[in-house]
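Presented below is the structure to which this report refers.
One chain of protein is taken out of this complex; the other chains stay put.
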Amino acid sequence: MAQTNRLALGGDIDRTKPVNFTFNGHHMQGYAGDTLASALIANGVRIVGRSFKYHRPRGIMAAGTEEANALVQLETGARTLANQQATRVELYEGLSATSINCWPSPDFDLMSINSWFHRLMPAGFYYKTFMWPVSGWKYYEHIIRRAAGLGKSPVEPDPDQYDHMHVHCDVLVVGGGASGISAALAAGRTGARVILVDESKDFGGQLLNEQYTINNKSASRWIEDALAELSTMEDVTVLKRTTAFGYYDHNYAGLLETRTDILTDGGDKTRQRLWHVRTKRCVLATGALERPLIFSDNDRPGVMLASAVRTYIQRYGVKPGNKAVIFTNNDDAYRTALALKEAAVKVAAIIDTRPVPDGELPTQAIAAGIEIIDNATITGVNGGRGVKSVEVMSLNAAADGVMGVARTILCDLVASSGGWNPVIHLHSHSGGKAKFDQARGIFIASETLQASECIGAANGDFLLGDCLNEGFRAGKEAASKAGFKKASRRKIPIAEHIVEHPLRLIWALPSTKSIGERGKHFLDLQHDVTAADVQLAAREGYASVEHTKRYTTLGMATDQGKTGNIPGMAVLAQALGVDNPGDVGTTTFRPPYTPVTLGAFAGRNVGVLTDPVRMTPMHHWHELAACKWEDVGQWKRPWYYPKQGESMQDAVNRECLAARNAVGILDASTLGKIDIQGPDAAEFLNRIYTNAWSKLAIGKCRYGLMLKEDGMIFDDGVTTRLGENHYLMTTTTSNAASVLGWLEEWLQTEWPDLKVYCNSVTEAWATLSICGPNARALLSEFTDDIDLTPDALPFMGMKEGTVGGIPARVFRISFTGECSFEINVPASYGLALWTQLMVAGEKYGITPYGTETMHVLRAEKGYIIVGQETDGTVMPQDLGMDWILSKKKDFIGRRSFTRPDSQRTERKKLVGLLPVNPNDILEEGGQVVAEKGDHRPIPMIGHVTSSYYSANLGRSFALAMISNGTERIGDRVYVPMDGKTITCEVTAPIFFDSEGTRLHG
Amino acid sequence: MVDAYLRQSPLAHLHLAARATTSNALPDAGVVLAEIPYLSQFVLRGNADNQAFTAGIKKALKLPLPISPCTSSVDKTGHSHILWMGPDEWLIVGPSDDQAHINSSISTAFRNQHFSLVNVSESRTLIRLSGTQAQNLLEKGCSIDLHPSAFSPGSVVNTHLSHAHITLHRLNSIQQPTYDLYVHRSFAEYLWSWLEDAAREYGLDNRSK
Partner (left out) sequence: MLLIPCPWCGERDEPEFHHGGEAHIKRPLEPDQSTDEEWAEYIFMRTNPKGVFLERWVHQSGCRRWFNLARNTATNEIIGAYKMGEKPPISTIANKQKTATVSNKKPKGVK
């Protein structure tokens, strides 16, 4: 294909650098500097896709972020990107794009049959049709999703890299047009930290599309000089290809910077960068977006925004058509007529809805010999696959109908302009309100919750001189409010501009029949929402724009209604008989302003960096031993250590037997450890724990239970008295941080009078727990200064000394029911000691065991695990732990024991379960019922909390929480599982060594 | 004491010293990283409003207790620091062989004072970061304002770097900013990997010894 629509001259493109690309498989060529959209126009492509609902042919309608039609699927495979606006894709060598929403091609789309049935698809069609019967949705959804989908998501992992950057500044200027550059200059000159961003590859905004003069030089020269000056300022950051996609509470903005194009291998450079910006002040110079006029069949390929037509001619050197009609309600669109004329494109006529337009621009148009048809409207656009002609009639006096004779004007391009909407999206993201300015027909920013200000076109000031002025003032003021008051003698940039006459607001332009009867007045091109849909919604009782948009899906497509929302709101207001469109509610714009790739949000939090892996000092030993891991919070803990050919059950059986018959070793370093010091430490523990601590002797340990104020179990662990006013508390692995937080909370907020300091020492110590009949013999080989005999170091005792020459604390505490020693050594010696214990322990049958074996062994003894037997609704009494509740003192949660709910007799209690068939293993979480049978519903009386096969018992067993459980001991209960119901006997929750002889041995 | 070779720093597994570049081998690297393991570290808790306490610490350590939030004090050698961690909490940092000295000089400094001193030398390791791109590197994962006007030499904060909690201390270096990152040992490998990854575009010079 040749670039038939490329102009011989003009545009900011490089005609010496051709760029090859494909569109729907056709090879095409554009130039460096093109967007995909401008290159497609150059190649004479008119239809780029099909619409969402009716599958009508659609062409390019804009030149920037407001594009609603020209969505493409970019590239294929892992790098594919869905719903990319052709107007924002910079052309690069080898680009490949395909149309979306059509099959097999945009020129011949089988789904376009929908447009024949449009009368059957009114507003709220899906709600009305597929909501009954509800059970049918699962059948409909499949078909609807296939027919309605936009682009396709990639299914392979993204090969590109993204990262984040967190920065602070005094003034963030969003938008690098005349206002923004002026603001950045003024702010930067004060020495403030300034960030200036623009979404395009070039700064200048609307200046790039016009021929203006600033400070007596061309606008492009002024931009160049300004950027050069900004680059000399140390604390000014200028980011192009960067979209401020969201503006949030407390002056926090999200920016998306594109750093390389999609095919370039960035090497060590990330493809996109997400900037987190916290600014003191924000200047929103985001410009304005032109809105289309709403007339019959305004979606035909070839109907474009007037400013977009101008952009294509002046910035890209392409002509979107050969014979144009300008359709406008304002003066600005006359510039397009003049630009077309200058580019030698025929202008058939300017159709102006206003009577007798006589501003300077219309006067220039007349002088250029262009016909102006005033007080008129287009009543129809002919040409389903591209504009062929328009029907033009005069407006009646009320502008709600047409009169006279229709005139047909042949043309292939309609450049339409309904005025400009200030881009107040970011203002709105962060809670700012908008009000409707009747005179100018625009929503402008009113109250803001942030330290921000909309300026220039974003504030409805469209004239260049005003923009420069406002920018300069706002930049200076923002810097000053941020504390930078340095005066500068530099003057405000000046420019001359043409004064424009007011526009004429007619939201939905009449046709020969009433709206909806002849052709379609599209509001939202991407979601195919028409003025008739909104009027229907109003008739059906929708009064708020927030509801209407959900009902009709107006503005809910990927472009979020950048062109359609405001006319849509106005049409709704009109249908409701409300004068001020602002009174039907302004829609709240939500982030992101333009779509952000998920990869950018993820940043480098992918692969091994997704979440930290917390490692104990012995982590890499476990790794070499090829253990299977269990995730406990961010920790990796060895789950079990399978030997060659072993199943999980084989390995756990072997580990369980070794721990009870020889010696087992467990890495318990992850347990939380809190150092507690102070004269009131014992009193503090009395209040925090349910049992009494005042009489614990130095060098002794005690088990403690912590409750929340509602009486429910929060954590448990062993606390040891190290000195007169010095304790070491241990917590469960997963609650380590919460418990320290809990202690600090009470100390700081409720009992500041208590003299106690708590500090985490979790990471300071490696904890190696050895247990079993050979544990003492093994450990005695490593120490000569700690007497390990049961009399010297009995159960619940602690001694300090050396182990393997390393300073150590040895605790006689046990979670397995075996004689057990918990050895704490400085963390950096943990691996050394572990390795030596493994070597010396070989002759004793030392076996490393993981968390699974630990769980089995403790369950055999009926020891609970907080978070497994408990779930935040379990009181100590429910576990038969009344023995640990002091009656002599108050403690957190105690008062709640007498609440009516705590007194219920049918509360669930901890019991043991023995399946009648010793090979049946219950499912944890399985529901327990009292009767066997199938007469549903069967009342559930409890649930299984822990369930294992025990090699030591030679059978399966379980712990369960069962209503009235204690009274059911000896009864049979049933656990329905997949395919069968397992019969169990209820027992006391202890299965092994109930006298505790091993523990104390 | 047990043989030193049995000791394993939190990053020992990465064999950083073996991978380290010899001095000035990478003149273009924007980021210089080094693990400095085994420093003496103590958490000190006490009442900053109590003159006897603050004076006692100053006398014991020959270093003033930094009372202003997010500040630190440093001795003449530049090797010993007290970092502000909270209104009643400080981190005392010294050379690796200083543990006994710090412990005894403070423990014997007071009678009848309510304070606590906890040896946490084993809890954290130190990663020292410098280079022309050091600030940019940190900004990839840290939301603290690190501009020199907001984070001057001597500043110290507890914060996050990506998903790890760190104590970030800017040293009193006159030339290039140098940052000390104290990280809990269980997070050390994660953090080092994160730093290496973030440094890719700047070039990394590893000076671990």
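The first chain written gets the first letter, and so on, giving A and B; residue counts start at 1 in each chain.
Here, a residue touches a chain if its C-beta (ideal position, glycine included) is under 8 Å from a C-beta of that chain, and two chains touch if they have at least 3 such contacts.
These numbers were taken from a predicted model, which means no experiment stands behind them.
Chemist: Among A:Gly431, A:Pro502 or A:Pro918, choose the residue that contacts the chain missing from this document, as touch is defined above.
Modeler: A:Gly431
Chemist: Given that one chain is not shown, which residue among A:Pro752, A:Gly925 or A:Gly970 touches it?
Modeler: A:Pro752
Chemist: Among B:Val157, B:Leu171 or B:Leu204, choose the residue that contacts the chain missing from this document, as touch is defined above.
Modeler: Hidden-chain contact among the options goes to B:Val157.
Chemist: Quick one: which of A:Glu800, A:Asp890 or A:Glu931 touches the chain that's been left out?
Modeler: In the complete complex, the chain left out is touched by residue A:Asp890.
Chemist: Among A:Ile366, A:Ile409 or A:Ala543, which residue is in touch with the absent chain?
Modeler: Result: among the candidates, A:Ala543 touches the missing chain.
Chemist: Which residues does chain B use to touch the chain missing from this display?
Modeler: So the residues of chain B touching the missing chain come out as 69-70, 85-87, 89, 143-144, 157-160, 165.
Chemist: Using the touch rule from the top, list residues of chain A that touch the missing partner.
Modeler: 248-252, 278, 431, 447, 449, 543-546, 573, 576-578, 583-585, 709-710, 741, 744-745, 748-750, 752, 890, 894-896, 898-900
By our rule, only the chains that are shown with their structure count from here on.
Chemist: Could you work out how far the Cα centre of chain A sits from that of chain B, in whole Å?
Modeler: A distance of 34 Å separates the two centres.
Chemist: Would you pull the chain A residues touching chain B in the complex into a rising list?
Modeler: 163-168, 193, 235, 268-270, 276, 278, 604-605, 608-609, 611-617, 619-620, 635, 675, 677-679, 755, 757, 759-765, 804-807, 826-832
Chemist: Quick one: which bits of chain B touch chain A in the complex? Just the residue numbers, please.
Modeler: 1-3, 6-10, 13, 37-38, 43, 45, 88, 114-116, 118-124, 136, 139-143, 145, 147, 150, 162-164, 184-191, 193-194, 197-198, 200-201
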